[in-house]
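Everything on this sheet refers to the single structure shown next.
Note that one protein chain is taken out, while the other chains of the complex remain in position.
Going by the order they are written in, the chains are A and B; count residues from 1 in each one.
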Amino acid sequence: MKKWPETWKEYNTGGIVFEPGSARSFKTGPWRSLRPVWDNSKCIKCGVCYLFCPEGCVQEGPDGFFAADLDYCKGCGICAHECWPSAISMIEEGHES
Amino acid sequence: MSTLTVTPNYATGLVSNFDLFAGKLVDREEYFSCGHRACQGCGEALAIRLMCKALGKETVIANATGCMEVISTLYPTTAWKLPWIHVAFPNAAAVGAGVEKGLQVLRRKGRIPDRDVKTVAIGGDGGTVDIGLQALSGAMERGHDMLYVCFDNEAYMNTGIQRSSATPFGASTTTAPAGSASPGNRTWKKNVPEIMVAHNVSYVATACHSYPIDFMNKVKKARAVKGPAYIHCLSVCPTGWRAESKDCIKLGRLAVETGIFPLYEVENGEYRFTVEMPETLRPVTDYLKLQGRFRHLG
Partner (left out) sequence: MTKPVGMEVAVAAAEAVALCNIDVAACYPITPNTHIAEHLADIVADGRIDAEYITVESEHSALSAVMGASGAGARTFTATSSQGLMYMHEILPITPAMRLPVVMGLGNRAVSGPINIWNDHSDIIMQRDSGWLSIFADNGQEAVDMFIQAFKIAEHPDVLLPINVNMDGFQLTHVVEPIVFPTQAQVNKFLPPYKPFASLHPDHPLSMGTLGLPDIYTEAAKARDVVTVNAKKVIVQIWKEWEKMFGRKYEPVASYKASGAEVLLLTMGSMGETAEMAVDELRKKGVKVGLLKLKLWRPFPFDEIRKAVRGAKLLVVTDRAVSYGGPGGPVCSEIRAALYDQPNRPEIVNYIIGLGGRDVRVEDFMKMVESAPKAKKSGDAYQIYGVRE
């Protein structure tokens, strides 16, 4: 198992990255200062928040409601802004809703 | 004449007849993974994500140097789940042309499986309308079976928001800044879709991530063309446009509803608008006032 940073012998030939989607190993969650919170009582399960997330981190749960994967959510606020029934609020990190 | 009444919802910026639940029909597969280093609220990253959903698995991407290339493939990781190649800044279309011919001949010679694999070349406005224009023109003229998508955030964003020929009139960029002796960018946006139509590209379209179903439908349509196709996708850059990240989708919508960036497609020379526009175009100031790059105009 290669450890980062690699030695020159470990460097993949041609700098090729063979593992698709390996960017997931980098957690962008710590970037944010605001976090989206869903009020499922208002949610109409339209999926607009899922559609408009630039990270693709808002995903549908088994119950049909949506939530952001907080390992990656950058807190941009797009989902809250686009939410049709205004079911999403952006709250400051470090504060509970 | 459409009987559908369009009532803009100014409070949230949504348009009432937006196909609200269409998102649930979209392919749930993510081909552009989390963990990419785009700014928060990056319209271009969203556009890439949506484009890949429309393209599907049987695709090879040739990417120009730019924001999307840099934020997605920091060795040893990649956000891409599609086969992907990057070489340099001006040559996405040329590299794509080579990939297309390579796949074509390898399939013919039986060295790769006998299936259609689409080559798609992508670049920002820098890598397409300026430094990349020659390669784009050459590839489109030669008739490669390739889709080219330009992600236009209206400046050379990756290097620090410098002016490109896609920068709109009056915008302040770092190389054409607004100052006491200058109004910012003095020229109008170069009309690259028209240049593509002049190349006899059979399918040319403008798109925006704020109209995701329209964009994805156009990608699907362009992908099905056996020959060159071109999509010019307006990509909101909150960082470079000095806007709030949450307004990313709203700004794309405003660009369309003010008439600044019309969404249309040209199929074999026939022009057609592809989204319902408001009965009266919205005032341009609604769009400009949300962006710091136009603040000096106020």
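Just so we're on the same page, a residue touches a chain if its C-beta (ideal position, glycine included) is under 8 Å from a C-beta of that chain, and two chains touch if they have at least 3 such contacts.
Bear in mind that the values here come from a model prediction, so they are computed numbers and not experimental data.
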item	value
Among B:Leu106, B:Ala198 or B:Ala224, the residue in touch with the chain that has been omitted	B:Leu106
Among B:Pro83, B:Pro183 or B:Gly292, the residue in touch with the chain that has been omitted	B:Pro83
Residues of chain A in contact with the chain not shown	5-11, 13-18, 20
Chain B residues that touch the omitted chain in the full complex	57-60, 62, 69-70, 73-76, 78, 80-88, 90-91, 93-106, 108-109, 111-113, 117, 134-135, 137-139, 141-142
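Convention: only the chains that are shown with their structure count from here on.
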item	value
Touch list for chain A against partner chain B, complex	2, 4, 6, 12, 15, 17, 19-28, 31-32, 46-48, 50-57, 60, 69, 71-72, 74-78, 80-84, 86, 90
Contacting residues of chain B [partner chain A, same complex]	12-14, 20-21, 23-24, 26, 28, 30, 32-43, 45-46, 49-50, 72-82, 212, 238, 244-250
